[in-house]
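Before I ask anything, here is the structure I am working with.
All protein chains but one are shown in place.
Showing subunit A:
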């Protein structure tokens, strides 16, 4: 019996009286949370006491958008993915193109040497970036973590990062203690993250106790950056100007492996499973948690009505250069992989490499007045 569970202590109401009104909702949670599943899970909790109502609160509070389907739920800890599997598995399946955690295994591959043709024409590609997240096993995730746990995440990660050397050597800037000058520099470098304002995150409790135990680490070269205790325990970002995606991915893999080794030396490890890959707060980031992308100039292609189909078939998505939910400016797009789970890091980065090379070819053809072809859709893991 989970201690402190709201429903154990206050067991006055039938589950049906508690079932949320999801009739105006359009998110993955709402699509799959039937009254039967709710009744089955509503009095369950993870060993740390995280409950179903907490997991779905963000989806109840944010009905969604008619065109954009948000996930609508989060995990409070690693065990959430087991305890609430009856809901999370169909959500994962819908979000990740039919990936079935019950029957499938997720491949992890951080061998960057396998990437080929990953150095783009810098006349088109302005910058390259790869990001992911990592969670520290044994500590609750941002929606549920206590202040002590959050501080422990910070301590574990910062200690490990202090062991990085050479091109990865760097410094930590705690949000509670940075000076005004440091803050300004981080803003100018576009590294500083703010307290979340999106209700998708605040309704899930991720902004509690801000800015306690939050901070930013980056290497001296400013090409490897880690956010601590924002939407995940850590967000890891490798980036540089220009089109050398292969080098960005090399640094990414090297840095991740080094950090993993350093935390393992101290008895910690990342949350990972064969079924779900790397475990993160939002089910949309399971698997690789990887978004590899470029800022690329495609002024002619941006006006072509076939662009969205081309992107879709290449398994890519476009965003404005301000990131998610922004518009493209001057024909410059943020192009990145659509998928996260069911394909390895190497596979996803190669997909981006192949896709961006194809888009640049299209742009060059359009420059010469030649026509372009919509490529056939890429086969998926099915």
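To be clear about the criterion, contacts are C-beta pairs under 8 Å (C-beta built on N, C-alpha and C of every residue); 3 or more make two chains touch, one makes a residue touch a chain; residues count from 1.
Assume contacts and distances are computed from a predicted model.
Comparing "General transcription and DNA repair factor IIH subunit TFB5", "Auxin-responsive protein", "creatine kinase" or "GRR1-like protein 1" against the UniProt entry of the hidden chain yields the protein name "creatine kinase".
Residue in contact with the omitted chain (choice from A:43, A:61 or A:159): A:61. The missing chain, though absent from the display, is touched by one residue of A:97, A:185 or A:202; that residue is A:202.
Only one of A:48, A:337 or A:350 touches the chain withheld from this view, namely A:48.
Residue in contact with the omitted chain (choice from A:83, A:125 or A:144): A:144. On the side of subunit A, the interface with the absent chain consists of residues 2-7, 9-10, 12-14, 17-21, 45, 48-51, 53-54, 57, 60-61, 140, 143-149, 151-152, 176, 202-203, 205, 207-210, 212, using the contact rule stated above.
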